[in-house]
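Structure first, commentary second.
With one protein chain withheld, the remaining protein chains of the complex are depicted in position.
We just call them A, B, C, D and E in the order they show up, numbering each chain from 1.
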Amino acid sequence: MARKSSKSNVLSYAPKKAAHPAEKTAAPSDSGVPRQDDARVMALDLPPGTLSPAMQAYFQKCQEKLGFVPNVLLAYAFDNAKLEAFAAFYNDLMLGASGLSKLEREMIAVVVSSQNRCYYCLTAHGAAVRVYSGDPALGEMMVMNYRAAKLTRKQRAMLDFVVKMTIESYAIEDEDREALRRVGWTDRDIWDIAAVAGFFNMSNRVASATDMRPNAVYHGQSR
Amino acid sequence: MARKSSKSNVLSYAPKKAAHPAEKTAAPSDSGVPRQDDARVMALDLPPGTLSPAMQAYFQKCQEKLGFVPNVLLAYAFDNAKLEAFAAFYNDLMLGASGLSKLEREMIAVVVSSQNRCYYCLTAHGAAVRVYSGDPALGEMMVMNYRAAKLTRKQRAMLDFVVKMTIESYAIEDEDREALRRVGWTDRDIWDIAAVAGFFNMSNRVASATDMRPNAVYHGQSR
Amino acid sequence: MARKSSKSNVLSYAPKKAAHPAEKTAAPSDSGVPRQDDARVMALDLPPGTLSPAMQAYFQKCQEKLGFVPNVLLAYAFDNAKLEAFAAFYNDLMLGASGLSKLEREMIAVVVSSQNRCYYCLTAHGAAVRVYSGDPALGEMMVMNYRAAKLTRKQRAMLDFVVKMTIESYAIEDEDREALRRVGWTDRDIWDIAAVAGFFNMSNRVASATDMRPNAVYHGQSR
Amino acid sequence: MARKSSKSNVLSYAPKKAAHPAEKTAAPSDSGVPRQDDARVMALDLPPGTLSPAMQAYFQKCQEKLGFVPNVLLAYAFDNAKLEAFAAFYNDLMLGASGLSKLEREMIAVVVSSQNRCYYCLTAHGAAVRVYSGDPALGEMMVMNYRAAKLTRKQRAMLDFVVKMTIESYAIEDEDREALRRVGWTDRDIWDIAAVAGFFNMSNRVASATDMRPNAVYHGQSR
Amino acid sequence: MARKSSKSNVLSYAPKKAAHPAEKTAAPSDSGVPRQDDARVMALDLPPGTLSPAMQAYFQKCQEKLGFVPNVLLAYAFDNAKLEAFAAFYNDLMLGASGLSKLEREMIAVVVSSQNRCYYCLTAHGAAVRVYSGDPALGEMMVMNYRAAKLTRKQRAMLDFVVKMTIESYAIEDEDREALRRVGWTDRDIWDIAAVAGFFNMSNRVASATDMRPNAVYHGQSR
Partner (left out) sequence: MARKSSKSNVLSYAPKKAAHPAEKTAAPSDSGVPRQDDARVMALDLPPGTLSPAMQAYFQKCQEKLGFVPNVLLAYAFDNAKLEAFAAFYNDLMLGASGLSKLEREMIAVVVSSQNRCYYCLTAHGAAVRVYSGDPALGEMMVMNYRAAKLTRKQRAMLDFVVKMTIESYAIEDEDREALRRVGWTDRDIWDIAAVAGFFNMSNRVASATDMRPNAVYHGQSR
């Protein structure tokens, strides 16, 4: 019974039918500019998959703790195996044990997403930086230009490294890793920095390729 | 007497002494990241000039209507002639009669500033887009990636044009102007589009070159 | 009476009707390449505005001192308020008191315009560098590649800074300003360097967006 | 017992101690150029983790079927949880059910890696393209310039899309997805194209950030 | 008589009729991807020229020593004067006396061609690096990312210089030449480095502009 209700619940998470391309050019509102009210999860029209009990519980937990299920999870929900692989990978990376704080991992997420101009990730992870730091200006700086922020030497080196990874990874050499070690990052930390920066270089591109849309609730968080 | 009080008032607007470069690397707060509390207007140390009565009145009016004097004006306040030239140029451009609404002019400001990753202008004019449109998501989209927004065909063509002006102005040719005319912009409108986009390509660079800092109040406006 | 004559004078300055886009592809001359004879001021068709006495006098003065009115002024002449704001801004910047010589300000103008490949500004300000310096090769170097020029250490740092402002202003940080201070520029000089470089990043783009055409007379000056 | 032997086996997979940066500049061999003999897995020095039975079996299976364990797996072997998450994600993506053939997925891997100039992935996946297609020239073209290859219209559109995702994902819009649909890709296929291209934009960067080294055996496969 | 036979010989070298553009999109083979079997020399359809006895002998010598005539020579064979000028220029450069070994010159060829993504030159000169060095991995590294290779300090400086020449030659200044001198290159060596790098910046572009195709035999050499 519980299963049935959570299943119908899951259906409501399923990606809404993709907007017809032509909808993108919309009629103006009072201000002369159409209202930005995202009513869909992404631009691909994929029928919802059947979620495993574990994934149903995960969505339930999102709903309880966050008040919503992040749209990126709804996007992956067309295929339970892909959703599980993504969630496992993500949770280990962003929430697992690490020499980087959760805030630092979110700062990497936003700075990488800023290079790639990913609307989904900038919105969702920009909010996370504001929430974790309690400092709205910090979130804006990560989105707009991380060079404007006052940071510790270690954090600045970390962000410079992930920007280089993002725009010219082929040019990274021993001296770049040495620069991280010199300010105090261990080899294990360097792995985590690289792994988080790599992950958002993936997620940014999947989100842009599918026109994934962030939950509207992020915009107002911790302003 | 009024003059004297407003003059001492002006002194308080004057650029704070520039932070010593080394301050940029700061001690962490509780979150492990230093608090982003800008206490200065820009990184150049210029003694305050003597403002003309007109400029004193202008600052007074800012204080009354906005509750603060925008830091860009304080930055120019080291030289009254430069301040007056800048204010006259700016006010004609952004507030004068035009086929573009004020919101559209602010959208251009933000989209150009996003290309140039200008922290000052993204903060100040991103707020203006939110205020004029009453749509926080629209402001975020202009900052992050204007291609994510639903716009009228005319507005989209306008923003595509200003991005081309910003990143490869040398490649603009008759067909680009024709594309604007085709969706309904007049030659006079095209001038205004070009003038606003040109202006922020100037302001973004002056702000970045001097590390100009936006008033903190912008961050929370119309969220 | 004087007014009437100067007014009819003004009409002759007014932007010529824009060439039809198709005209750009023209019939070859004897050399097999069409003759480059610009007969218009810009590609936008804007009816001439009514100039104020001050602006009429300004145009008169241009005619007397230069033998011609620069086309950029004719382009702005469709709207007296815009013309006045532009002229005031420009004259303070390029002719007002500064720690930079007029030649140095023109060098910045040309080097920025070279990055942006602006035909109008390279022609007009390239001529100015030749005229002020009396050194035709210097003008060519500023147009073609400023790195080819022998310069004082101070001038080279100045030009490196404006190139960085032009191509990646978001990356300017305290060390860039320190590099200017180290070779002898004051904070006030840095403002002026930034202001001139910013201005031509605006003017280049407005000129390219409107296909503004330089007065032919510039080509032969001080060769 | 089996467990013990496979465990000591695992130790031999563990990342070799990272070369000291200075080693990179080496003494020349007879040809005047140092011999390229990679004796380590990556440039980070991470102690080997304890592998789960599942991962031990996986390594065993690699050894039996391929004759070696791919170095990327050895690199992740410092942490069993990360290795498992990576392997699950990878295997679903590259070997799971899809409208793309395994060869097509490998072609995407190589074309993305060519844009990012990733030595590890170009070597390992370039070999995979040669093996799956039996056409050595095809592998070389994917590495060098995919535009040189004769492809079906569908495959060419797929590769153009992943290149755009790699170099300017922020510019992908509805018309790009429509171009894929027009040549016959379904929305589910588009997801898979995006997911594979996204994945290698992650892996390329992690490999470059850690200087991961491909198993030498790849070089000679299917030449 | 000799002439007649050699002429018919020449016909077999002549560029094959260019493929019709539409052929590029081909039918799939068993693997689902069309077989990459180049049956033409380039995409321009130029009737074969009459070769001079010297050039006939040169082609004969190629056939005897290499087993084939390199397609680049066949491409130039439409005009004997151009072929002779090209061959003389090439042979002096790549085979003449120099402070650079032939292997080093081929390494420059491949690294430049990698920047320009030239399929012809990467294939032909990638093979040459493998042949001269006897080290297949070295050839792959030059093709994929030369930064991955262990090199002497002198060789690395040489390759860094040619990459800078290829992507931003306008920025080369005295300090770049000094960097070469510091590691032991003479001024004459610097000329040769520049000349070889310059040459492949020409050849890469001519090959890409004409879609020149490498002889298939290169792919398998020295693997």
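Brief remarks on what is shown
Please note the rule applied: a contact is a pair of C-beta atoms (placed from the backbone, for glycine too) under 8 Å apart; a residue touches a chain by one contact, two chains touch by 3 or more.
All of these numbers come straight from a predicted model, not from anything done at the bench.
Although it is left out of the displayed model, the omitted chain contacts the following shown chains in the full complex: B, C, D, E.
Among the residues C:Arg35, C:Lys61 or C:Arg182, only C:Arg35 touches the chain that is left out of the figure.
Seen from chain C, the chain kept out of the figure touches residues 23-29, 31-38, 101, 103-104, 107, 114, 117-119, 122-123, 132-138, 140-141, 143-145, 148-153, 155-156, 211, 216, 219-220, 223.
One chain is missing from the display, and on chain D it is touched by residues 145, 147.
Counting the whole complex, the residues of chain E in touch with the unshown chain are 18, 21, 24, 43-46, 78, 81-82, 84-86, 88-89, 92, 96, 116-118, 161, 165-166, 169-170, 172-175, 177-178, 187-188, 190-191, 193-195, 197-199, 201-206, 208-211.
Simple rule for what comes next: only the chains that are shown with their structure count from here on.
The minimum number of touch steps separating chain A from chain D is 1. The set of chains touching chain D and also touching chain E is given as A. Rotation relating chain A to chain E, from a C-alpha superposition: 120°, rounded in steps of 5. Where chain A touches chain B, over half of the residue numbers in use are shared by the two copies, so each contributes mostly the same positions. In chain C, the residues touching two or more other chains are 170, 173.
If each chain is drawn as a node and touching chains are joined, the picture fits none of the line, ring, star or complete shapes. Screening every pair of chains for touch gives A-B, A-C, A-D, A-E, B-C, B-D, C-E, D-E.
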